[in-house]
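Some notes on the structure that comes next.
A single protein chain has been omitted; all remaining protein chains appear in their positions.
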Amino acid sequence: MRVKVKQMFPPGHVRTPFYLRGKTGEIERELGYFKNPEELAYGLNANKQKLYRVRFSMSEIWGEASEASNDTVDAEIYEHWLEKV
Amino acid sequence: MPHDHNNELSSSGHPYRKDQDYPLTYWQNLEIAVREILIEKNITSETEIQLTIEEMDNRSPSNGAKVIAKAWTDPEYKRRLLIDASAASKELGFDIGPLKLIALENTKNIHNVIVCTLCSCYPRNLLGLPPDWYKQRSYRSRIVKQPRNVLKEFGLNLSEEITVRVHDSTADMRYIVIPLRPPQTESLSEEELTKLITRDSMIGVGVPKSA
Partner (left out) sequence: MKDKNIKNSYVRWHDMGGRPAGKVELNEHDFELWEKRVDALMVLASSKGYFTVDGLRRVLEDMGEKAFTEMSYYERWMASINQNLVEAGAYSLKELGEKMAEVEARGTTYGECNLQETGKG
């Protein structure tokens, strides 16, 4: 399933890397539910969020700067950072 | 009383840096103070700290190598390793605790490499502490953009027929690469195979030694 990483830029402790914001990838696998690091980091009661491994092609992320367009980056992204394409 | 390690080697065979004889730094001052306060308050104890250090010292790439060697020789074990690497490691006596480990299989056409661009997440409970370069800017910045170039700096040249997959440990998963078994190793025992499997091959910046 194709998903796009939200283009949002809150300050603070988030685990969605800058280089993937706004990029579109494919869900590689679902990982289950994990406590939200954005809440754990501040000592708050953390809610569980669904976590996915998302696969992005190098050409999607870097365009012409990629070494090989079909090489990939897989990253773990929380559901609240993803939107359906 | 000063204690130094002048004549001692660490468990990995390197000499300790002579930190004990150097002037106390601010952060070392903090470390001693925090440790003593926590012990005084019974939050921890000398023994507990000692055991924790020893536990970490006992974790090394040779643990990961045993997992890989078994995966190479036992297809059913490899299947279980690919489904749940934490459970499979535990089968061999390596309890990696709450870490969720994912094993990534290299094939003739796919080469995997791991990184944590945001900090330094690493499968430390199986492989021990990560090397310095893994935690530094150059590796973390460049491996997700120019993996082939970076791998060349490690002496690894990958052909165009191979697809490189970079895995960024951004959340709760940790990764270990199952490197390709070197050719002409069919007659080797599991123990002999472990000697070929390097730390770098399990991170993905190298390949195992040849037979």
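In this document, chain identifiers A and B correspond to the written order of the chains, with residue numbering beginning at 1 in each.
In this text, a residue touches a chain if its C-beta (ideal position, glycine included) is under 8 Å from a C-beta of that chain, and two chains touch if they have at least 3 such contacts.
Only a predicted model underlies this, so the values are computations on that prediction, with no experimental measurement involved.
*Asks:* Can you pull out the displayed chains that the omitted chain is in contact with?
*Replies:* Missing chain, whole complex, touching shown chains: A, B.
*Asks:* Mind listing the chain B residues that contact the chain we can't see here?
*Replies:* Within chain B, the residues that touch the unshown chain are 1-5, 10, 12, 14-17, 19-25, 27-39, 41, 43-44, 46, 48-50, 52-53, 56-57, 117-120, 129, 131-133, 135-142, 144-145, 150, 153-154, 168.
*Asks:* Counting contacts across the full complex, list the positions on chain A that touch the omitted chain.
*Replies:* So the residues of chain A touching the missing chain come out as 7, 9, 11-13, 17-22, 37, 40-43, 61-62.
FYI, only the chains that are shown with their structure count from here on.
*Asks:* What does chain A use to touch chain B in their complex?
*Replies:* Against chain B, the touching part of chain A is residues 15-17, 19, 31, 34, 37, 51, 53, 58, 61-62, 65-68, 70-78.
*Asks:* How about chain B: which of its residues touch chain A in the complex?
*Replies:* Residue list for chain B touching chain A: 100, 117-118, 144-149, 160, 163-173.
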